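Shown here is a partial selection of chains from the complex, left in place.
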Amino acid sequence: MSGDSRLLGFWYVLPYLIGLLVFTAIPFLGSLYLSFTDYRLMQGASFIGLENYTDILTRDRTFTRSFNVTMLYVLITVPLKLAFALFIAGVLNSKLKGIGFFRTAYYVPSILGGSIAVAVLWRYMFADTGFINMMLTSIGFEAINWFGNPGTALFTITLLRLWQFGSAMVIFLAALQSIDKSLYEAAAIDGAKPWRAFFAITLPLLTPVIFFNLIMQMVQAFQEFNGPYVITSGGPLKSTYLLPLYIYEMAFKKFDMGYASAIAWVLFAVIMVLTLIAFWSSKHWVYYAGDKRS
Amino acid sequence: MAQLSIRNLEKVYGGSLKALHGINLDVKDGEFMVLVGPSGCAKSTTLRMIAGLETVSGGHITIGDKIVNNLAPGERGIAMVFQNYALYPHMKVRKNLSFGLKLAGEKKEEISRRVQEVAEVLEIEPLLDRLPKQLSGGQAQRVALGRALIKKPEVFLFDEPLSNLDAKLRASMRVRITDLHRRLKEQGQSSTVVYVTHDQVEAMTMGDRICVMKDGRIMQVDDPETLYAKPANAFVAGFIGMPEMNLVDATLTRGESGPVVTFGDQSIRFGAKLAGRLEAGVGGEVTFGVRPQHFRLAAAGEDALTAKVIKADFLGHEVDVHIMIGGQRFTVVLPVEDYRKAAVDGTIRIRPEEDRVFIFDRESGQNVSLA
Amino acid sequence: MSDSVTHFDKAIDEAEKYLAAQKRRQTVSLAIRYTILTVVGLIMLYPLIWLVGASFKSNTEIFAGAGFMPVNPTTDGYVEGWQTSTPYTFGRFFWNTFLIIAPKTICTVISCTVVAYGFARFDFPGKKILFATVIGTLLLPNVVTRIPQYLLFRDLGWLDSYLPLWVPSAFAGDAFFVFMLLQFLRSIPRDMEEAARVDGATSFQALIYVVVPMLVPAMISVALFQFMWTMNDFLGPLIYVSSVDKFPVSLALKLSIDTAESFEWNRILAMSVLTLLPSLLVFFLSQKYFVEGISAGGVKG
Amino acid sequence: TSVASAADLRMSWWGGDGRHVATQKALDYCTTKTGHKVKAEFAGFEGYLEKLTTQMAGSTEADIIQVDWPWLFQFSKEGEGFADLKQFSGDLDLSQWNDSQLAPAMIEGKLNGVPVSVTGATYYFSDEIYRKAGLELPKSWEDLAAAAKKMNPDGVYPFDSTRVILMLMIEAFAAQISGQEFVKPGTNELAWTAEDIAGALKHYQWMVDNGIVRSAKDAAAVGNVEIFDDPAWVSGRIGGTYFWDSTYSKYDDPLTVGKLVPAAPLKIEGAKSDGVYKKPSMVFAISRHSKDQKAAAQVINCLLNDKDAILILGDSRGLPASAIAKATLEEAGKLTRERLDGAKIVAEATGPVMSPLIEHPSVQEVFKDVIEQFAYGQMTAEEAGEEMIDGLTRALRRL
């Protein structure tokens, strides 16, 4: 605007910049530096160049294992969670009486967060004699040893996160409400059945939000720590030993802070690359309403 | 055969709000029917019930010879053009056009043939690979039209399709739509149209017949000329015609030579030939109506109304003159030159054209001056 | 002709019947929808129900099964849990939590709004890079920044105070919220701000008097998220707060859990229930704004 | 003790409610006694290590710190991490501990902490479950195998060994077989051989095959829970297990049937010792950054060696190691029979003095991983033995 200095905007983001420099940049760069050192807590750090990184990438079998598990986890959890959150948002996107109560109820799992009760309850749900197995056997399936099988343990954590779909759901819900109803009417006149309208209209129009949630959920999934820490402690056979847990144990159990930092930065790079890929690919599948100008 | 008929159609919203009070309407095969009326009179509601987008609370709707009350919108053989176009924003124009056909399971070649055909008719071929947001208002409107056209429906439904366009575009799209309607009719295709608008110019220029609605009831259904010449009541009279008809409170008495209309401190005498027509209202407090175009400058000495000019809007070929007579405000349309000559000291002397005045019952609004 | 008339009458009859059937179907479908909502809702809520039930159980009963009805209900968990093993009652810890949450939430909302406004409405040199760091800070696992950060706050002399917990938030340190508010702002038309500028407001006055009131729903969303996350945050207070009298509830909850010793589950569960109450209440009361808030923003990518 | 210079101190510990209450009371008492004000900083176990680590890294730890024994060596590799308590023998009466008790806390000749209690692992059986099955409490592995035959049909196992416990037992078996500490004394060099470990694993396999214990997979089905939170344990479907005697109540309290009775270590064939190693369950250390280490030593002395304080603390940190404390509590009848019996069994058992390295996370990780892989049938005992030696050698080298 005329009369405004070109630096005006800068003053508004100044708090962020200060915060960034003072509270974030130093720890960030600190950990980056440490990743190039052999730093055992309580002992000094000695610079060792890329050694941590070459170790991680060439020698560390636990890292490889953990990395694969992490990728698997992200690959399963993120799409499932997005789909589930979207589905529930669709159900809750109605004008029924008392819908506020239901929305709250469906959000409750997210409020519970990492509460102890959740961990305890999860054990009951998936224990050999737990609720899930009771259901399975009652409809004629075999009971499954959820926690004991390397193949299924990861899934229990996935389910925990699925169940805590609240924030993604709320965002979807909001986006659903902003879709122009007349598009559905036009589709109905074009002869589209509801499910068809969902795939032809709803889904494409939600892509910006799907994208937003995808990025956020991906970041969250890559940093999943509480689930395996509380529910499976990484086992069995490291089948739920996600990278953040590995980093944590490396740093706070083995006190190998330099090495832990290096793993963290490798993880950072992976997320960064995936995020960039997502941003880049978004051009091809995300439909932005945006106005004509700008 | 695609006549549309509506019998005792009712709509109740939320269990209590009665939006439509059992209307009856017949639209002939190939007819262009315009629904007009002020905002909230249930034009859209009616249209949407025909389309199947609103449930019917009572009565029934027949398209061709099928009662369609219980059919899904896609099965009624209708197509609809929305006020905000409702183009699928994420699909290119081509896909917007073909979506309906694809759902109907048409063959690929047939689809692309029809798309091509429609695109040619509407001159939107260069736009086929654009997204809706890359279209101007008029272009988007044509695509919306194409989406309806391509389905070859039995009945076209339009809900204020032009109200988002600017004046110029509106005028040209108006012509385009009527042209198209004529062409379809000539080709023997089904082309029954129900067209909702609140712009009376659209109504007058486009409709074969016009249905004037108010508060969920039909006021009058007639062709434009009849509606203009013989409005059934003050509401229709005021609604049709631009600038609006002057409708003022007046007293109608019997004078020596014929009826006398008095408002405020002025009165005007009419000749005997009006006596018959105005008889019904004589002696009462009535609403007196004359269209702005139906005043003429009074000759010297002629019985006339003396009007104080408040403001004159120059419109190129004519002038909208805002005047006061007997404390009531009137609008008069005069040719530029006439007005220039006549205006003296800010007053003009004018007279309504005798056979063009109306008398309405003050209470019911009924036109009591129809021959 | 008369044939077609009777045919027509029949059709009308059918239509009427159809109308009635339709109404019935609507009622049935409504019932089905409520049933599904309730059943799934119960699954969602079950942990909470179980938690409430278990908080009235005795310790051994808690581990006997997954039912929620206590056999011999007891309020011991609440009574003892409230007393705690410290010189303070749980009320004190709630108060402490409030002392953290209040400044943190308020500062977050204010700073993130101002910063998001700067990013959304102005162009300035280096904006793109600065914005990239907003996303970047979300990506690094914070395990490895914990110690450098601790050293920083030690040098600032902020240990054993609440400052490390909320001061970074006061500088828009929560990238997620900046990002979220930015999305909201992008979808609010600028006309009102321009009108205010023409009315003589500075850009800051336009922010305060015009943008903020329109952004309120979004800001409520931010406040809510921040409220709930802070309520649950355990590690932050653990690291920075040492004095027991300064503990927030999240810490107090785990005060008596020692893996090398048996402990009173029902107390912990009882206090968990109390700890969840504020979040639940706040969410329920504001879910309307919460949802509307985000929809006003329409989070566009 | 003098009140000459009153100091302001901080003390940090983890624990449960009982310990918190008792310790705060004891500190109050010691304040009147020593004149030093002590600010209590306590929390649950979760996160305590992170917090302590962070504080140590920032030199902001409390003056008096409760430290888990194995952590001592991580924080104080050269013995410099904490104050050397020998310097304060005037204030802290070290004579209440014998040398074998203090030795595990000595690093490079410096006493980094005083053991609060000493503990060792042994076998415990539930009297009620064996009584119901009409059996005596087992005295050998054969007894257990016989018991399994009798109990299994009812869905009951005579014993349990999973997770940490399994690891402890494998270590104990290996110690029994080899008869020595797992590293050569005072070095980082492995003393156990692949055969020792294979033997230990084979015995475990035998236990599983004979229905004495649940397989690792079956036990894991309840999720990431310790045996004492396992419904099978709580509801009395498991006849006994193996644990540190100081943690008795943790296992006994949840039991809905019967009571746990300690038993002498069971030996496997060809055992050269009982394989029981003893360690301080935790120590009190003094920060090397403390401004008044002397005062801190006085407070520790008060907590561990003052009769009144001892009575206040009771067994909130297990059976005290300090001689006077143990005597005082016994005298006051504050210790149950089971605890005393357990302690006695441990005290009498033979076994190597174990290097703290065995509790180092990197070492434990190797143990856990390989044992788990073996238990899941992913390798034979021999392969596992090799793998373990391999892993341990590498881990030890990196320390």
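Letters A, B, C and D mark the chains in the order given here, with residues in each chain numbered from 1 onward.
Assume a contact is a pair of C-beta atoms (placed from the backbone, for glycine too) under 8 Å apart; a residue touches a chain by one contact, two chains touch by 3 or more.
Every value quoted in this text rests on a predicted model; they were computed, and no experiment measured them.
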item	value
Whole-file subunit formula (labels as shown)	A x1, B x2, C x1, D x1
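The criterion applied here is as follows: only the chains that are shown with their structure count from here on.
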item	value
Chains in simultaneous contact with subunit B and subunit D	A, C
Mutual neighbours - chains that touch subunit C and subunit D alike	A
Among all chain pairs, the one with the most C-beta contacts	A-C
Chain separated most widely from subunit B, comparing mean CA positions	D
Centre-of-Cα separation between subunit C and subunit A, whole angstrom	17
Mean-CA-position distance for subunit B and subunit A (Å)	56
Where subunit A touches two or more other chains at once, by residue number	41, 252, 289-290
Interface hub residues of subunit B, defined as touching at least two other chains	none
Touching pairs - complete list by chain label	A-B, A-C, A-D, B-C, C-D
Residues on subunit D engaged by subunit A in the complex (per definition of touch)	49-50, 53, 56-57, 74-77, 81, 216-225, 231, 361-362, 365, 369, 372-373, 376, 378
Interfacial residue positions of subunit C with respect to subunit B in the complex	4, 11-12, 14-15, 18-19, 22
Complex interface listing, subunit D residues touching subunit C	10, 12, 14-21, 24, 39-47, 50-51, 53-54, 57-58, 60, 62, 226, 228-229, 231, 234-235, 246-247, 249-250, 253-254, 256, 281
